[in-house]
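Here it is: the structure, laid out below.
Yeah, one chain of the complex is gone here, protein chain that is, but the others are all in their spots.
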């Protein structure tokens, strides 16, 4: 999994019918020390994430192991909202700060 | 998934027979802020996309989860045509503009 | 899928027995505008490709979806020989030119 | 697999229910000569690893082949704690040194 921030969402009216009703979020990847990068992924949201949330996402076939994405043409899923993380014993992100 | 623009198509008369009749499109990857990159992928089209369309594509085994691509040697599929997306509350792409 | 040119082949007498009789070709990746890159992959050939052929190859589990590679420890397969492709309405490669 | 050092952990109270009780560790990737890189991954721990441990992790569908991660939306797992490794006959890492 990688850590990223939800920075936007994608609207797509014409799409594979298995993806109807799915929220497609743009996740911008963070480094392990919580800095922005230019990498991103568009991920299906399985945990009611919203703009500004820092999240964990899984890619590849693992992205299809949620109830929502099972068997669907989806290669990235947000499967957790991050509360905090630390590196070398120091907190680098805290949701409620 | 990643966002890209359909910039061309590939003709291949000699190919795995499971790929007969499939449209093979060249998709040039966009950044999350809608800039061109030099990265690309050749993807099977499952949503009747055409030149100039901005699309979402899925890769890996997830690219085989459409009716069209199921069980086939295809590692990238266009599964949505993008209408618009926003980043940090600002629209960065709008199909009908 | 990505586009590449067959630039060589690999001889390997000691290998997993499931790979006996398979042609292992070195494919050098091309950009979408048909320029050489330094990236490469060694792929199993499923379409009788030869040196100088420009081909499409699939990677990952999708590389095992041909009759030849099914169930085998192969993560890249050549599944089409490219006749031509165009970018932005302009032909950038033509096999018979 | 790649080699990395466990440098932190992620707290995520809202997550896919299949991930309840799983330890999510931040692994910073090492080069083959045991130097730090800026690449990282968040991996599920299946071997009771802790901060400072140098570990092996597997990604993709292979990350779901442990008893702990089977069928779960997890694309990286720590499956070994490294005791030592050598390059060109020279020890480059030794856990107990």
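Lettered A, B, C and D in written order, each chain numbered from 1.
Here, a contact is a pair of C-beta atoms (placed from the backbone, for glycine too) under 8 Å apart; a residue touches a chain by one contact, two chains touch by 3 or more.
Keep in mind that what you see is a predicted model, and the values were worked out from it rather than measured.
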For subunit C, residues in touch with the removed chain: 7-16, 18-19, 24, 26, 28, 38, 40-43, 51, 60-61, 63-64, 71-76
Subunit D, residues in touch with the chain not shown (by the definition above): 1-3, 31-32, 46-48, 56, 58-63, 65-66, 69, 77, 79-89, 92
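Keep this in mind: only the chains that are shown with their structure count from here on.
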Separation of mean Cα positions, subunit C and subunit B [Å, integer]: 20
Between subunit D and subunit B, distance of the C-alpha-averaged centres to the nearest whole Å: 33
Shared interface positions of subunit A, touching two or more other chains: 60-61, 63
Touch-based graph of the chains, sorted into line, ring, star, complete or other: line
